[in-house]
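Dropping the structure in here first, questions after.
Removed: one protein chain of the complex. Kept in place: all other protein chains.
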């Protein structure tokens, strides 16, 4: 191991000594795969036969008309198998796991999307699979838990700490330090110790590569802006990386503004100034922590953005100004989602809808000759319980009450 | 109007006099579109930018190994936007509706898939939308109802008759005979009066055209068999039509065997001999009816196959032996679904899983050099309540009970 | 002979009344009482609807009557027996109203022959356009029975003519779009439409859909030959019982 994986001072690999050889092995396998063109071909073929890559770029005509500004194009990661961009990363790491000859995968999950994606990959590759999920999220995202279990994954509710994503990551590491010999930890976002941020971003780069080609083909020029929601940062890195060499394209990352500013109210590490630089979960970045360095509770209507840290690569892009970071509040998010569903028949996940909020605020200022791209990282089917609650849908509540009655009578 | 739309004596257009001009108009618009190559191009472009056509053909390696026979290829209609092949038909009729200058669409729905697809299309095209859905199905498929309403569609529970698909179709016609001036009835399957069976099959033919190209590219030869589940018959017609000119490809349609033979126990109109030829819902085909010609109740674990009639085109293909019809029982269906989820990470809808049942029974007899294609007409996210019940998942019940408690306390 | 009956009857009445019942609703005894009341009230002819499980062209009221009749066991055979009896007992013409599957399953030829043998004089099949009805039309002609087709406000002149030519006895003009049992506005549009119907055929014209009051009937006088009262009588019976039929009918034509 040598010191590596730094981005303007963010990142690194702060790992327990026991995992050093495991990370050396992973790094080697990743480098090797990256230098092997056949690997990328195999990956692209898998994603185009098992999932439906390239995913379409959809012109949102009605929303464009509503705001009377730039044309709004939507990159449809929601059409991936399992319903989110998470599939890209997971399938890539699945190929790598097989390459390393390992037979078991573990993963953490917040929204459950990465858990479902990992369980799916494990079923397809024939790996054993254990998913760690914060107890809070297990309840918030029960439908995803249901499908993970159907796929043969063991879902372990994590009861320590804040019982959300960060604690699931800790538990996954605790599993890994014990079972590294046969187990690969499929980290779900562009965070964690090197090489995860770089590796996950590489697998997600498909999004940006496709989006850039597609928008050029569609409009003959580059978009003015590209929007993505930011949890750990993988879908944002995926889209943004396609435009890093195009300084004229403004990159906008949107974090969870929750109930607004103030520690504990949100999960905005870069857009608000409640976060400070620290080192946890194996890497250095901005964390929502207190003076002593203890991680603090976060809040978001979307489990997938409800996380204390952020990709070290995005932290660097924040410092050097290449990416602008904004935050969207829970209420804005539910509105933007409802609007998108109503006007376009598209169902962005709650996480995704954060990106839509910011785009809606700004596209009006741009010219109709221009375009913007929003990354629809996932679909909201999984969010039906959360959305129904947010919208206080009485019919849904009636239905659940009736279902419960039915179960009570069976019991 | 002249006598037309017959297939070896099945089909026709048994419509109320008031609708004759409406059908003449529809027939003309359809003919016109069909002769206009630009229309098909526009349709294909829409499906490749709004949905993700061409949908992939996935090799199910694990299932193939399990049965040790022909290679199992799966046509991934579940990756369509809104999660089923229904999107194809609906988007096509959407374009036609706009072409006819109408501003409102109505639709019937069983599983809710066609309802969601229609509501989605209406949102995208800016049409008003009313969906008729049997009261029974409204409860069976609440998540789909939830999304339809989010998209601005009015969902009307139909309380007459058996309160399932056929009654929803009657209600839709009752709406149409009143509002035909501004309204197009987006029929969801290859049934009903001419030109619906032919037109819906045309829009669904994308499936078979793509599948044929893909399997030839993949295996260098045609598949031995093609499997599809059969409700009204649209996904089956879509797949099968790609192979009509290939007599060496055996076409297998799988109906809902429910609890087994006997009127009222199933929805198998062709595989079992409980159905007789009749005329209802505007067309002539095999119906599950009694001696007097009164339609009888049907049963299936899958709302989408729970229908008394069947496409007149398939009835003809049954008579002339071009398509073999089988039935799968509820229990077999749940098993096949669980197996597919567990082994491939694919989540076929309950309707779809009927096709998997029959394929699983037979692929073992074929040679590993051969292949079969199964049409995965949709994904099962919508079925989570049904599947959870079928599998009696205690965690799911616990979750629902807790949710109900929460709502009760709010109230 | 249905047509001549109507012409004759029109000599001394400027508007005839055709009522409608769903056979076996709420049961056959009640149906019989209703027929008695109606005949006693002086209706000129009657429509007997054989229940069908998928009455696509009917509105809520008749839809409900159909399914309840079926729930109470209104088989086709019973409907024939009922019809046979009323034809014997009452000397007004009766016609069947039902959907095509009822004929088809019974056998179109056999069904028409049975009609003839028991003396039902015509039939209205709302889901059978002439283009699909060849076998039916031939059989009806053979037995000298009246196929009654439906005129609609949407129908072109040519189509109205064709429908008239394919019909015997009278034609059934629906006053508006939609299903049975909804409200109809009796106004200029209806006048114009009835004018078009008149031009298209020499057969007597029955006007149906939404005829519910004395005013409605008065409006029709002179513009059509027959006023058809359908759903409204069912509503009246459901509300006030069988005995209320006679006064209701008498009030209608008074």
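Just so it is clear, A, B and C label the chains in written order, and each chain counts residues from 1 on its own.
Assume contacts are C-beta pairs under 8 Å (C-beta built on N, C-alpha and C of every residue); 3 or more make two chains touch, one makes a residue touch a chain.
What you see is a predicted model; the values in this text were computed from it and never measured.
Visitor: Over the full complex, note down every shown chain the hidden chain is touching.
Guide: A
Visitor: Specify the residue from the set A:278, A:304, A:345 or A:378 that touches the hidden chain.
Guide: A:278
Visitor: Using the definition of touch stated at the top, determine which of A:45, A:160 or A:367 touches the missing chain.
Guide: The one listed residue touching the chain not shown is A:160.
Visitor: So which of A:14, A:40 or A:244 would be touching the chain we can't see?
Guide: A:14
Visitor: Would you indicate which residue among A:44, A:174, A:324 or A:361 is in contact with the undisplayed chain?
Guide: A:174
Visitor: Identify the residues of chain A touching the omitted chain, counting contacts across the whole complex.
Guide: The list for chain A reads 1-3, 12-22, 160-161, 166, 170, 173-174, 177-180, 276, 278-282, 287, 289, 291-295.
Definition applied: only the chains that are shown with their structure count from here on.
Visitor: Which contact partners do chain A and chain C have in common?
Guide: Under the touch definition, chain A and chain C have B as mutual neighbours.
Visitor: Quick check on this structure: which chain has its C-alpha centroid closest to the centroid of all protein C-alpha atoms?
Guide: B
Visitor: How many angstrom lie between the CA centroids of chain A and chain C, rounded to a whole number?
Guide: Averaging C-alpha atoms per chain gives centres 66 Å apart.
Visitor: Rounded to a whole Å, what is the gap between the Cα centroids of chain A and chain B?
Guide: A distance of 33 Å separates the two centres.
Visitor: With centres defined as the mean C-alpha position, give me the chain B-chain C separation in Å.
Guide: Chain centroid spacing, chain B to chain C, equals 38 Å.
Visitor: Mind pulling the chain B residues that touch 2 or more other chains?
Guide: Residues: none.
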